[in-house]
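Below is one structure. I have some questions about it.
Of the protein chains in this complex, one is absent; all others appear in place.
On to subunit A.
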Amino acid sequence: MNAQQPVRIVMVEDDEGHARLIEKNIRRAGISNDLTHFLDGTSALDYLFNNPEGPAQNGPALVLLDLNLPDMSGTDILAKIKGDERLHRTPVVVLTTTDDKVEIARCYDLGCNVYITKPVNYESFADAIRQLGLFLSVIQVPDVEA
């Protein structure tokens, strides 16, 4: 098992501004892992499952997932990841504006690892992302081959 293979961060986020803010704050937290950004669900799924560089074929990854996507619901992507034999161990962090309890419960039921509500208050937002960065730096992401 190759423990040194870096964890790739896959971000599915339709709002470019949010994506930019998330990336900035992750970098500020000192995380330098590769980050691939997708604006819609279809291309993200394609990358996750079919791209030779993608986590299904190659190496561990962590998914940052927004629930409100233009072409599908983030929960569909979550269900697909957690239902796939190769990807079901990939940590998924749901990072979205929805703070509806039902939605949160549904995401955890589907196997999401962390659910974070994007706070409008920027300090809290930056804080949350930086903590996520810390979280990323300490977790051991299982290798898909493991």
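For this structure, a couple of remarks:
The definition used in the following text is that a residue touches a chain if its C-beta (ideal position, glycine included) is under 8 Å from a C-beta of that chain, and two chains touch if they have at least 3 such contacts; residues count from 1.
Going forward, contacts and distances are computed from a predicted model.
Per the UniProt record, the chain missing from the shown structure is "histidine kinase", taken from the list "histidine kinase", "Formate dehydrogenase iron-sulfur subunit", "Extracellular solute-binding protein" or "Fe-S cluster assembly ATPase SufC". Touch with the chain omitted from the figure is made, among A:17, A:52 or A:70, by A:17. Interface with the hidden chain, as seen from subunit A, comprises residues 15, 17-18, 21, 24, 68, 97-98, 100, 118-123, 125-126.
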